[in-house]
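Only one protein chain is missing; all other protein chains are in place.
This part shows chain A:
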Amino acid sequence: MDSRRSLRTVIDPKVRQVGFFAPPERTNSGQTEPISASSSSSPPVTEISPSGNSLSPVMIPPPRHSSDSRPVPVVPNPHSPLRRESIAAGSSYNPSDFFPPTMSPTAPSSFAGRVGVGYGGEYTDDVVVSSPGRAVRGSSVKASAASSLPSGGFDLRALRASSVPASELTTVSTVVKLPPGIADKAGGASGGVQNDRPANSKPAKERSTKAERRALQEAQRAAKAAAKAEGSKLPASATSAVNVKPAKATRAPSQKNDSISVAASEKKAGDRLPDKDRKKDVPQPRMQYDDKSRVEKAKRRAMVNQTEATNRVELFRHLPQYEHGTQLPDLESKFFQLGPVHPAVYKVGLQYLSGDISGGNARCIAMLQAFQEAIKDYSTPPEKSLSRDLTTKISSYVSFLIECRPLSISMGNAIRFLKSRIAKLPLTLSESEAKALLQSDIDRFISEKIILADKVIVKHAVTKIRDGDFLLTYGSSSAVEMILLHAHELGRQFQVVVVDSRPKLEGQLLLRRLVEKGLKCTYTHINAVSYIMHEVTRVFLGASSVLSNGTVYSRVGTACVAMVAHAFRVPVLVCCEAYKFHERVQLDSICSNELGDPDAISKVPGREETNCLDDCAKSEKSTKGEKLQYLNLIYDATPSDYISMIITDYGMVPPTSVPVIVREYRREHLWI
């Protein structure tokens, strides 16, 4: 056994040889390793650590706008080149340094920081250190790009047209061609950068803790205020960071050692990677909305002025809750003003706000397409580099979207993907090429990770539907709908129970579509689920996300349905695309959730007279008003015990295998 386990580290995991393979061959496959390693795993992919991402999809972070971020300059500074570089490294390295320390680290700015520019990783350090050079190169390239812009723009449009997800097969084949070259280039580029690194290494700032960062921020702000003192302050902050460094340095080797056995079996892409992954693992605190001072500060920066709901449930005070429907007209009127947010993104944000777009996949696709538009119209401002400026841009868009509605985990993953792509753009690309590349990347993400994944899920799930089955589904999941329709097309004889719940009643839409296609349906509310369950043979559920302990994070009520099904020993099948998997672990649905419109609970649509609770709730300041609080949760967490199987684009797996997929494929998610 021991020999077997240790040998495994040598073998390329993708052609892992179980049982059947003889020891001699192992050496053989070891020989082939370099080939596969160089082709399949390229260093840059692995350097972004998704595990470090602690962006909470359901939190509203304090917003950050380009109006804020624009003033973040590479500090104008007439000193020697060396000095200039160090300042650039220090400041750009961590854009949020320029924001008030109260800013929540979960904000998209920090997200940007992690993925694009990076807080603490060596990788990001590489990028940043080389960035002055890059900026120079970028600007020199830009001049030529500007002259050749018309043709570039044309290409770009053609590319877009060809890769519309509707015609998957051709698109995918054309699109799939792209990455190797890109990968090679990126790998080469970053490799070169890494080689440069020891020479001009500037490691002092990279590994500061939050407190030190804050100290640094304060120092820098002070430096800015007293502009003359700037020259002396910065070295001071640098030395303070240097003091931190030795401790980290001593810790790093041990981390490396114990992680090598793990990491080597994972990927042998580079021995520097694993400890990098680990260093970013430190979770960052989320924005807690019961912290008044922080909320105040966050609000000052907000562009969508949401009014806080009054009567809030004590247990959920840490979640943002706003009066619904108050700010929409105001925002709509601003649509035609020239704001910092791209109109396409603005539109999508309003659609989120009004609830016109809902559902994990739909929201994610809408967001990505809006970003695509924004990238198309983007042009790098003078004296900035595309990768960094675009990242800040995207971050500001994201924070706008979050103000409209908290991100879903799927969107968080998609944003992470986009930012990692931007960060890894080869330096040699001209602006138009880079933009075209990004747009095609987005198209590829949509078609491969969402549309094709759904097709694969349908293919797998249909094998579990037999003639005479009685299937139950809850709410309205696009994947489940496709499965049911496909099984019906195949001529399977089965019936569907659509279980629904107030206040959204999404099941009715699903029911309408199913009945139109001729399926035999039963419609009931969740109150009756225990009654109907013993006739049911399979439960199909959608999911907003699957967390790595197998917990399914989904529309509120799912846990209830799954629990009842488990009690009746009915298999529960969860259909979820792998891009929605997340490495976070969550044990309950309290600590992170989304609050919906509280009034929706008391109101019955179409029957305004049945609002007998209104006088209780609305009479503000009265004792009654304080005693009645509405809680309208959007999501809940289903423990993995209740789940029989998760159907994903990698096949049908037990919930215990979610971390395996996250571990084996997260790089691929970022890379495609």
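What we mean here is this: a contact is a pair of C-beta atoms (placed from the backbone, for glycine too) under 8 Å apart; a residue touches a chain by one contact, two chains touch by 3 or more; residues count from 1.
Just so we're on the same page, contacts and distances are computed from a predicted model.
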item	value
Candidate names "DNA-directed RNA polymerase II subunit RPB3", "Translation initiation factor eIF2B subunit alpha", "Large ribosomal subunit protein mL40" or "ER membrane protein complex subunit 5"; UniProt protein name, chain not shown	"Translation initiation factor eIF2B subunit alpha"
For chain A, the residues touching the chain missing from this view	1, 4-5, 13-22, 25, 28-29, 31-32, 35-36, 464, 466-470, 491, 493, 495, 534-535, 537-538, 571, 573, 644-645, 650-654, 656-657, 660-661, 664
